[in-house]
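One chain of protein is taken out of this complex; the other chains stay put.
Right after this comes chain A.
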Amino acid sequence: MYDFLIGPMLAFSLVVFVAGVWYRVHQFFSLSKESKIDLSCLPKIISDSIDNREKDEYIRINSATDLLLKWKLRLKRTFLGKHPFFSAVTIIFHSILILLPIVTVGHNVLLDDYFGFSFPTLSESSVDQLTLLFIVLFFFFFLRRIFSARVRSVTTYRDYIALLATGLPFITGYLAYHQVFSYDIMLYLHIICGELMLIAIPFTKLVHMPFFILSRFFIRYELTFGSGTRKWVENS
């Protein structure tokens, strides 16, 4: 059973994950098209203001206070300034979600066995504490979905599937490490949940993982990181 789960089943889920993400990336590029803004075609004042916005020269910096003001205004335009608590929670949650499986000792031992290379690892106690933090944040998101009126009003069963798909590998991993219930069964459940999460990424709402990077870097709008050069195709 164990050999099957970390052998053919793992290979299958990795293939589905990579192929699914590739399909989604392909879909993104077919739904958007390259469209550069020609500043020379715009009226003078608009093109100047776009120029200024790119250079962020709305505030002339003469002192340290101006510099602080500039950063304060910059932050106010983002979630970090508007919702500092939720931003911190979501950044920590997503960072742990992506980085923790990579720096876990057990995963790196498997990686070394299969491919002969491994990533730097964190000590087991740090991984344990970070997992606990992740589980606490997972329950924060879960309760928010139930009790926050604005989130509840748009929540469907698909959102719960996405949330459970991310939370269960960490919860089962934590229980397996602490040998709660049967270690073997928990380990099997941990591997199965992890593989199901990989398979779920391209096909559930977890697709926001690749989509977030693509849309925030490539599509041009006010929240783009850098200067996006693409826009959505209106009628495909």
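As a working rule, a contact is a pair of C-beta atoms (placed from the backbone, for glycine too) under 8 Å apart; a residue touches a chain by one contact, two chains touch by 3 or more; residues count from 1.
To be clear about the criterion, contacts and distances are computed from a predicted model.
Remark: of the listed names "Alpha-helical ferredoxin domain-containing protein", "Carbohydrate ABC transporter substrate-binding protein (CUT1 family)", "Succinate dehydrogenase, cytochrome b556 subunit" or "Sulfate adenylyltransferase subunit 2", the one matching the undisplayed chain in UniProt is "Alpha-helical ferredoxin domain-containing protein".
Interface note for the absent chain: among A:Met1, A:Leu31, A:Ile46 or A:Val105, the touching residue is A:Leu31. Within the whole complex, the absent chain has one touching residue among A:Ile45, A:Ala64 or A:Ala149, and that is A:Ala149. Hidden from this view is one chain, which touches chain A at 27-28, 31-32, 79, 82-83, 86, 145, 148-156, 159, 162, 205, 207-208, 211-212, 214-216, 219, 221-223, 232-236.
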